[in-house]
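Please find one structure pasted underneath; my questions will follow.
The complex appears here minus one protein chain, its other protein chains still in place.
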Amino acid sequence: MAKTPIVFVLNGAERASFAEPGQNLLEFLRRGVGDLSPKYGCGQGTCGACTVTIDGQTHLACLTLAESVTGRRVQTAAGLATGATLHPLQEAFMENFAAQCGYCTPGMLISAKALLDRNPNPSREEVVEAISGNICRCTGYEPIIEAILAAAKGRARA
Amino acid sequence: MIQSVETHATIAEAQRAMGADAIYMAGGTLVMRDVNAGVTATRIVRSSDPVLADIRLSGDGVTIGAGVTMAMIAVHRDLTFLAPVARSVGGPQIRNMATVGGNLFAPHPYGDFAVAMLALGARVSVAGQSAAPRPIADVLRERGRIGLVASVQVPRPQAPADFGFLKASRIKPKGVSVLSIAAYLPRQGGRIRGARVAFGAMGPMPLQASAVERVLDGQSLDAATITRAAQVAVEGLDPPTDPLATTWYRREVAGVHLKRLLERMARG
Amino acid sequence: MIEFRKEFFADERDDNLNEVGKPTRRQDILGHVTGRSPYFDDHLFDGLLHIRCVRSPHHHARIRRIDIAEAQSMPGVVRVLVGRDVPRNLNTLLSLLDFGIDDEPLLAETKVAYKGEPVAAIIAETEAQARAAVARVRVDWDVRPHVLDVEEAIKPGAPVVCEVYQTNKFIYHGKYDHQKLRYGDVEAAFARADHIVEGRYQMSPIEQAPIETCGAIAAPEVNDRYVCYTSTQALFFSLGTAAKMLTMPSNRLHFIGGTVGGGFGGKVDSLHEPIAILGAMLTGRPCKFAWDREEEMQVGAPRGAERWYIKDGVARDGRILARKFTGYFDSGAYTRLSSYAIIKGVGHLPGPYTIPNVHADVYCVFTNRTPATAMRGFGITGVDFAIEAHMDKVAEAVGMNPIDLRILNSYRDGDMKAHRRVAKNTALIECCQVVADKAGIALQASSRAASSLRDGGGERGRLPAHTALDQKGTVTGIDTGGYARKGGAPGRPAQPVPMPGYSMPAAATAAPRPPAQTPARPAATAASVASSQSTTPPPPPAQPANTTDRPRQGAMRFSSISGLRRR
Partner (left out) sequence: MALHRGRGFAAINYPIGMNLGGDPSQALVHSNPDGKFTVALSSIDLGQGMKSVTRQIAAETLGVPVADVYVDTADSDTGPHCMGSFASRGTHRVGNAVIQAAQEARAVMLQAAAEELEVDPADLVTDGQGNIHVNGAPSRSITTMAACQAAQFKQGRTVSGRGIFLIPLSEVDPETGEMTPVSCFAHAALLVEVEVDDETGEVAVRDMQSAYELGRALNPKLVEQQLVGGAWMGMSHALWETTEPYYPDRSHGPVDFNHYLMPGPGDIAPHHISVLERPAPDGPFGGKGPGEMCANPVLPAVANAVYDAVGVRIDELPITPEKVLRGIRANGGAKPRQRLARGAR
């Protein structure tokens, strides 16, 4: 079984590694590239813990063939902060106690960022829709919704 | 276990590369799940054919490439009648991945977009075949052996109110279908001419509700007609029991949801 | 949408504290929002091997033969584990606390008792290769009749689910096939009640559904030890279980966990750690064993379904005079923790109410389904559903507002509870009053005036003059450990040591830890094989599966022998 070389951009930096035939992007990012921020929750596309963006659009890494990111830009939660400066969503999640076990948090943040990038001032309903592909078992969603709305408001002021 | 992944420049080449040991992957939402579970073929065949991502308007119809995603449809300004259908599929991530072509092959209880295609009387072009596009009902019936879908040709309703879609699910806003219903009710002089109504999750594949269509045809969409349509809603349907609902429940509420959809369409 | 009603119980609190009571940010939150919190699977190893289990497709079957030859020759397969590879392939979780009989193999050898029970484990270079090899293990099954309903399972002639418990019921105190609660005389009270209200309540099996599935990675460490990264909810429980099943001194195991992607009770069963470590021992390489989502949902132990029957005798004015429970806890194929959940549940009856006559018979029943285990509210959630749905019916029967009914019957400081301890620090009435007020519900004057601090004790604080006892469900010849010591404690069990609010807990005198026993496989499995062949006639009341003088097993045990410190 020949491995496939893959060159792509991860969180702004060019990366290269090899994928097994049929390997999904989640396993490739975690074990091949060493970005552990996307999480395995189901491997079925039903939980959203592995959410990343590819060229700005949210995808489920577990349902994405690793080699399909060749030449494309992938963003994960590990790349949200700029140096030591956290993204406003990260600040808002901390401030609003929007995580308990933290396992869904990286995927949730990516879904939220994709929303705010295209809609800086979303309604509550739009936030609900944007995170509807991400399951959280701990929080009951309310603090997460509040955090995303708070991040949007903070950004609107800035 | 997957041994190789092949990417072909055209959909016709991909079609030729298929075989018993191969699975075609479009958006990946169905196939990658099987790959992850280790229950699939040994070769993945893909195509980078740009035509697959085309949306082409032609007169009163539109040709949608099989690789067009739900997200592309949801935001397309000429496909607003399909936007609610596309938005009902999966969550945002799935909609960025799931394709029109793939949806035709989605097993129960998935395939809500195919329900809409069936109600609209879409026709399907199969890769590598020069023959005329085939009626979607045939394609759905034979979907295990139809070959690769290249595109779907969909009539566009003359009036937005002529087409309606409803999905009943247990989870909001993202849940899979207890059932879904699409209705295409072109009206001339207030009368329905050529009604097409289809149900999803009410059988092994999206099914046309012929009895409902017969009740609606030639009638105006008034309360009495809607009541009669609801009464025959389950005729010809074969709903399964699954973790979401039983056969009994699906049969009980099919008419209720049909009535609600038709009432909404009657209100315009 | 949260308010802190500091005016309640203000005189019992000193709110002048520096750090406690402050909304301090979580210590772990930065790791969570940056995706850097290290869960068990966030540790990378070169040459990591992957483990997948071969599982039973049947609810109940004998294993005639397991053929691993073809699987062993598949690409990437490094090793195939079967039951005989496990040094001590029989365990019950609470044996670490000297409670219960070892009843469950890590990998089944002679029979399976639920669909999904593992019989072999493939260790391969990649997960995909492990999955492919799983399909090539051939098992020759002798499918047996199965039973899935708790009340069917305890009928004479039902298929024997778990060989250790021949009547499909856990044995309590080496004496009864259920846990009893007897307080006063319910039958006498029913006779003088104005209303009898009866109900049947059924919980469903529920998945804990942490977003991180259960798993562990083990690797050889320097100094001839093994490191194990794990998602366990109970580090030393898992370490102790692994040490026992692998007959390994506990200090050769180095467990690391503590950052877990949700648990809710689903990560205490310690199934992954022993297999992952065994894999590392036998291959000399790092091994990962984790469930996929399908396994987590259908093979991972759920919250057990409970069935409760409640019968209340109620006076015209709404006072509940007597409450009788019959409970069936669906333990699935093995004990895991259900035996203890029942003890906890029985101590909780009859709910937060002062009822002068209470009776309960609660059965831990074995059925051919996935073993049950802990989940948020373990032992309590199910019976609380039953009690509170039942209270609504009682309210209707006597024509009372449901909140007034609760307050009328609520326990108060000083009241005697059915488990024969005095209630203190109660606050149910105040909770009811606050909710009624917020919801705009007008309570009776007596309910508005009621207080947890007043009108308890006195007559309500006395034990019943007479308690009706019985010997129903007597079993002989079984020893199920400390909690199940035959005869139990005759008199008054230990009273808790009172502890002041912030003072140091009373210094605990550490009981000497008993030396580790040399593991020896109990005769239970072999002996029981023959006896379970027949599905009829009904087995007599539990024949001895283990003798009472069998030494307690375990490489490491947490508990001093129960009763050492008994007063």
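We call the chains A, B and C, going by the order they appear; numbering starts again at 1 in every chain.
In the analysis below, contacts are C-beta pairs under 8 Å (C-beta built on N, C-alpha and C of every residue); 3 or more make two chains touch, one makes a residue touch a chain.
These numbers come from a predicted model, not from an experiment.
A.B. asks: Could you tell me which shown chains are touched by the chain that is not displayed?
C.D. replies: So, taking every chain into account, the missing one touches A, B, C.
A.B. asks: In the complete assembly, which of C:A135, C:M281, C:A397 or C:C431 touches the absent chain?
C.D. replies: Counting the whole complex, the residue in contact with the absent chain is C:C431.
A.B. asks: For the full complex, which residue in C:H43, C:R62 or C:R182 touches the chain that was left out?
C.D. replies: That would be C:R182, which touches the missing chain.
A.B. asks: Write down which of C:A135, C:A188, C:M281 or C:I380 is the residue touching the left-out chain.
C.D. replies: Checking each option in C:A135, C:A188, C:M281 or C:I380, the one touching the absent chain turns out to be C:I380.
A.B. asks: What is the set of chain A residues that contact the non-displayed chain in the whole complex?
C.D. replies: Looking at chain A, the ones touching the missing chain are residues 42, 44, 46-47, 97, 99-103, 127-129, 131-132, 135, 137-145.
A.B. asks: Name every residue on chain B in touch with the hidden partner chain.
C.D. replies: So the residues of chain B touching the unseen chain are 168, 170-176, 241-246, 248-249, 252-253, 256-257, 260.
Just so it is clear, only the chains that are shown with their structure count from here on.
A.B. asks: Can you work out the whole-Å distance between the CA centroids of chain B and chain C?
C.D. replies: 46
A.B. asks: Round to the nearest whole Å and give the separation of the Cα centres of chain A and chain B.
C.D. replies: That pair's centroid distance is 29 Å.
A.B. asks: Can you list the residues of chain C that touch 2 or more other chains?
C.D. replies: Expected reply: 128, 292, 294.
A.B. asks: Which positions in chain B touch two or more other chains at once?
C.D. replies: Within chain B, residues 1-2, 37 contact more than one other chain.
A.B. asks: Residues of chain A touching chain C in their complex?
C.D. replies: Chain A reaches chain C through residues 20, 22, 30-31, 34, 36-44, 46-47, 49, 76-78, 80-81, 86, 90, 93-95, 97, 99-106, 109, 135-138.
A.B. asks: For the complex, give me every residue of chain C touching chain A.
C.D. replies: Touching chain A from chain C are residues 25-26, 28-37, 39, 41-42, 44, 48, 126, 128, 209-213, 260-264, 292-294.
A.B. asks: Where on chain B does chain C make contact in their complex?
C.D. replies: 1-2, 37-38
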